[in-house]
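Removed: one protein chain of the complex. Kept in place: all other protein chains.
Labels A, B and C are assigned to the chains in the order they are written; within every chain, residues are numbered from 1.
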Amino acid sequence: MPGNSFGQNFRITTCGESHGKAISVIIDGCPPQLPLNESMIQVMMDRRKPGSSAASTKRKEPDHVSIMSGVFEGKTTGTPILIMIENKDADPRAYSKNVQLFRPGHGDITYTAKYGIRDWRGGGRASARETAARVAAGAVAMILLNQYDIHIYAYTLCLGGVVATQRDFSVIHQNPYGSPDLEAALLMEKRVAEVKAKGDSLGGIVEIVAQGVPMGLGEPVFDKLDADLAKALMSVGAVKGVEIGAGFACAQLLGSENNDPIMSNGFQQNNAGGILAGISNGDDIVVRVAVKPIPSIIIEQDTIDHQKQPHRISTQGRHDISAIPRINVVLEAMTAIVIADHLLRQQTLQLNKPPCYFEL
Amino acid sequence: MPGNSFGQNFRITTCGESHGKAISVIIDGCPPQLPLNESMIQVMMDRRKPGSSAASTKRKEPDHVSIMSGVFEGKTTGTPILIMIENKDADPRAYSKNVQLFRPGHGDITYTAKYGIRDWRGGGRASARETAARVAAGAVAMILLNQYDIHIYAYTLCLGGVVATQRDFSVIHQNPYGSPDLEAALLMEKRVAEVKAKGDSLGGIVEIVAQGVPMGLGEPVFDKLDADLAKALMSVGAVKGVEIGAGFACAQLLGSENNDPIMSNGFQQNNAGGILAGISNGDDIVVRVAVKPIPSIIIEQDTIDHQKQPHRISTQGRHDISAIPRINVVLEAMTAIVIADHLLRQQTLQLNKPPCYFEL
Amino acid sequence: MPGNSFGQNFRITTCGESHGKAISVIIDGCPPQLPLNESMIQVMMDRRKPGSSAASTKRKEPDHVSIMSGVFEGKTTGTPILIMIENKDADPRAYSKNVQLFRPGHGDITYTAKYGIRDWRGGGRASARETAARVAAGAVAMILLNQYDIHIYAYTLCLGGVVATQRDFSVIHQNPYGSPDLEAALLMEKRVAEVKAKGDSLGGIVEIVAQGVPMGLGEPVFDKLDADLAKALMSVGAVKGVEIGAGFACAQLLGSENNDPIMSNGFQQNNAGGILAGISNGDDIVVRVAVKPIPSIIIEQDTIDHQKQPHRISTQGRHDISAIPRINVVLEAMTAIVIADHLLRQQTLQLNKPPCYFEL
Partner (left out) sequence: MPGNSFGQNFRITTCGESHGKAISVIIDGCPPQLPLNESMIQVMMDRRKPGSSAASTKRKEPDHVSIMSGVFEGKTTGTPILIMIENKDADPRAYSKNVQLFRPGHGDITYTAKYGIRDWRGGGRASARETAARVAAGAVAMILLNQYDIHIYAYTLCLGGVVATQRDFSVIHQNPYGSPDLEAALLMEKRVAEVKAKGDSLGGIVEIVAQGVPMGLGEPVFDKLDADLAKALMSVGAVKGVEIGAGFACAQLLGSENNDPIMSNGFQQNNAGGILAGISNGDDIVVRVAVKPIPSIIIEQDTIDHQKQPHRISTQGRHDISAIPRINVVLEAMTAIVIADHLLRQQTLQLNKPPCYFEL
């Protein structure tokens, strides 16, 4: 099966290239009768737009979403929902001189090996612009999750070595770096400016927390909730690591430290990150992802062309300095899609009469 | 879709509980004419058996594999292969006194929430015994990969805080901890003995390297090779984190440091871990996973029963002190399954005549 | 994706060859807490066994089912259920002389073209013995459907030109031909004897009726209930046609005749066969399938060997004269599996809280 679909019962299929006509997504399996309109989706799309942060690209896409199917009189109908985001500010000229060169850290060389042809304009399908479709789909998932009082937060835990030590969710959207710690945000600002001046780029760590997820979501043994989250998040370009709860730190812990003792009112701690044996345990789901530095940098680097001749390359397009914080909403979206999918999957584990909205 | 299948074109479906009759796997999609017999599989199975390491359980399962279908006269026929491993040393008595208690760090409580019923004998489906099926399937995948000269190594990078600093693949199977560093192995031995004496358990980090993977494997955008690896590995019980190449370390790097410059004879370094934009780049694929300490410990911990009454619990079954090193071969198996699947997926990207072995 | 799985949420994967060790099926997605034991499955298996009818083979398989996983203390646990049926009366000697010949009407030649290797013993994977796994899975589906008061009947409408004109469900199991018309059964008996004496074989038509299916099952646009039934039934060896409701007869009807007018208490007639726009309408679901004559006949026929040399062949194995009536229970099983799957799929179309059987 080809690789542009994700999810089993809440299932998305995306398409589109950076400088093609549009980025689109079909959402199939969304339950009927859910209130949905374009402005509800737009709110989340706007969080992905290049903002005021110094880390962001100069490409200005309005990212206006159009619902092309599946919604009638403000509600989902149960039929597939196509959301389209037209590319308005596509400008392939900046890329044309690098057609023959493989940019280090990019998929140019691997797409060529895989397909023997590639849309070289702005990275084509491998561009982060692809994630616009994920966010649109994630917005729909989020609206579904809101029906169950599930809320998801993604925030910058670390950017270019600057670590947030506070976790104040109320300030995440009050600073341009998605930091839950305003003091850290100031230091991030400074770090970004330094690195930008040198024509270089920065990596970081994003933490995602899902609150209100009921117990019981996740399908043993391969489609565990954490396994699906790992895939969903690792599938986002620039992500190189995913950990749940204590994550890599639990390699240093003893069992007596790592286990979360159980009390009648809940778990005493949350090293599990809200997931036990692949199934949600009712506690907060906590995931962290490692984000690599944007590979497009002005500093010159070694590369080759299609004929394997050596070259020096400096990538001059309109790029972010870091995928953070724009990636945060993408990670939030993917988390929402995974949880929405597993909510629907859990519905099938019952012997009750399925919904029937009219009977003769 | 239920969660006990994995892979698209090389597809496995597993079943079986810790103390049920058998652990089994159906492999569907394995190409025909591949040499296969039980002893070829048994070699890999034997590496999963509790060995001489002090970290291992006392349960002695011969783990004898039986091929029940799909093989004829020593070769695969293209029809589904059922491999069965009977449970011989099942002894649920050790567990019976804890029927009503939820063991901390285990899936007892989440399975109860999800299904309302659970096979409490030795963890039932949530037991690590489930991984026997993964290893059997992985052995078949490995035999397929050998046809392409692809080799996979999994080894203990860290156990209980002891870190291997050498990476000598030739010694991995010459010490009971799967360490690529014999000096580290001695320290691991000591660390395990200390912790075992206290009735506690240990976590660690396993690194997996795949050599010889051709360029071009991995399906954008959701079924990226690293995304599928992340899912495959995170789906193994006890794994709490997965990172590719530089992984979480790349959060601290600059773009100019993290990018792997390209030369006509290959990449100058391998921070990418052999995967660019979700597609293999021909370099070694390098993945690390975080393994949590075995949750079954003799030290008493707080828990509750099905009626939410508080209890103290000490888990006295036959358990390993650490999932490492027995988990190593499981991780190797899952890696092999992912790569085998993507090899077959890549076959579909051609306009050549498909195989036809007889023509009128 | 390989072809040995069927269903989305109630999903089966089968394996096994005619003269291999066993025929098996894994059922994944069956809801937990459903009462299930081997004798409940055996009842349906026994209906597939070669019976007293003159049309049946002399091969005597006890077809004893063993539940190998997924059931605990008489109930399903939500984990995958493996059912195994060992081959006891395998006797490949009868086939050995035809190893090199392609039997007309059989898959010998196409399996050779597809795989370049085949288990020639009794047809291998292409044998009707494969359907034992379908019936075992269908029995589980039927037990699930009984919870919803859904009942399925499959019966012989036509055998060797003899047509049943009565549809008395109470007599279906009172005659060896599965006929709902006892008079027709006597004529079928006579027809079978004639044809058997000549070393030839017979085709026929089976009708399947599902009663009690609620409105609303079926997924537009590709997974329509009738589309899934068509696939399920056509996938049974020997089936060459499937029709729903009026079926091919509606090619001759006017719209005013074919449409089923709607009254407040139901439809005035049932040309639709209980399915409108791919979704069940609450009326009886009515499907008919065409069954080709068993291709194994004693009468000599032209064929070739692997080197394309001409031969005459007479197939002397232990065969039925007609796939009817043993195929009837297989068709019933496949129908049950499709409806069970769509019942679970319909569960996902709701915004209610999914089941959670324990909460902290």
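Definition applied: a contact is a pair of C-beta atoms (placed from the backbone, for glycine too) under 8 Å apart; a residue touches a chain by one contact, two chains touch by 3 or more.
Worth saying up front: this structure is predicted, and the values here are computed from it rather than measured.
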**OP:** Over the whole complex, note the residues of chain A touching the chain we left out.
**Re:** 1-5, 8-9, 11, 13-17, 20-22, 24, 26, 28-29, 32-33, 66, 68-70, 72, 75, 77-82, 84, 109, 112-119, 124-125, 306, 308, 355-360
**OP:** State which residues belonging to chain B touch the missing partner chain.
**Re:** 1, 9, 29, 31-34, 78-79, 144, 147-148, 214-217, 220, 262, 264-267, 281-282, 343-360
Original post:
Tell me, which residues in chain C touch the chain that this view leaves out?
Top reply: 1-6, 8-9, 14, 102, 104-107, 109-111, 113-115, 125-126, 130, 158, 161, 195, 200-205, 215-224, 226-235, 237, 240-264, 268, 271-273, 275-282, 290-297, 299, 301-304, 308-310, 345-346, 349
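By definition in this document, only the chains that are shown with their structure count from here on.
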Subject >> Centre-most chain, if every chain is reduced to its averaged C-alpha atoms >> reply: B
Subject >> Rotation angle (°) superposing Cα atoms of chain A on chain B, nearest 5 >> reply: 180
Subject >> chain A and chain B, separation of their C-alpha mean positions in angstrom >> reply: 26
Subject >> chain A and chain C, separation of their C-alpha mean positions in angstrom >> reply: 45
Subject >> Set of chain A residues in contact with two or more other chains >> reply: 1, 9, 215-217, 220, 262, 264, 281-282, 345-346, 349
